[in-house]
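With one protein chain removed, the remaining protein chains of the complex are shown where they sit.
== chain A ==
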């Protein structure tokens, strides 16, 4: 009986070892044959083969999805996979060397830079589109005409008091404000934290949700609610929400494609990024894909509800890319 147990145990262990041994081998041999095949065809108008791994922000995901969709019509043999682990999760995978491109809805943090440095991964940052963070209130809210950045701070930073609309400006109703904010893991929150909260804690009573549709529903259903999220969610729900123009010292500006693109809508318009591993750019399929992404991100991002960068920015990005080749 004892012998049987030993036998079974050793069988299990051998099995596990075999599995581990097989895994990476399969993977590397696949990659090798891929890149060998590519060396023969350096020109970009030729049919490329290989894999491109993309992960990161769920905000950038729709743009990437559109880019890959179009890209595969030209290059059906390049296998692009796009994940959405979130900006932070994306950088983690990027530092672990699992991805070629990391999507981000905020600039890279110092800790993340350090992790990449430690892993010996050099990267280049490209802006790919703009998103205008939209501050919205209920449709029946007839008092808010605009808010300044200081007003936003007064509204959103926790100070221990119960906040009423009348605290913000005289003549506004004495009703308690209800808050709806994206969850603290999201790049959207990080960006809002940076430009409005300034690192101070957000109001404790705020309803936090990772799902922006929940925020839309929340603000739609409550007359005293205020919330913020990506421009696409406001654009899809224009008839149910009222957007608040933001005054940053130069008059109140409402987020629209034009004001976001021209940079007039500050400080809440934010760039969305892709971070590309420099080493991966030596693979023609990755280079070609990034080039395609930068050439088409403008039109495609507008199609999925974001705002295009000015053309010069894309041109500049493309020449940076050219230099990295």
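By definition in this document, a contact is a pair of C-beta atoms (placed from the backbone, for glycine too) under 8 Å apart; a residue touches a chain by one contact, two chains touch by 3 or more; residues count from 1.
Heads up, the rule we're going with is that contacts and distances are computed from a predicted model.
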Out of "Cytochrome c1", "FIST domain-containing protein", "Phosphate transport system permease protein PstA" or "Lipid-transfer protein", which one is the UniProt protein name for the chain not included here?
"Phosphate transport system permease protein PstA"
For the chain that's not shown, point to the residue among A:48, A:66 or A:202 touching it.
A:66
Looking at A:125, A:158 or A:236, which residue reaches the missing chain?
A:236
Residue in contact with the excluded chain [from A:212, A:261 or A:285]:
A:212
Among A:82, A:168 or A:196, which one is in touch with the chain left out?
A:82
Where does chain A touch the missing chain, residue by residue?
19-20, 22-24, 26-27, 30, 53-55, 58, 61-62, 64-66, 68-69, 72, 76, 79-85, 89, 93, 96, 98, 211-213, 216, 230, 232-233, 235-237, 300, 303-305
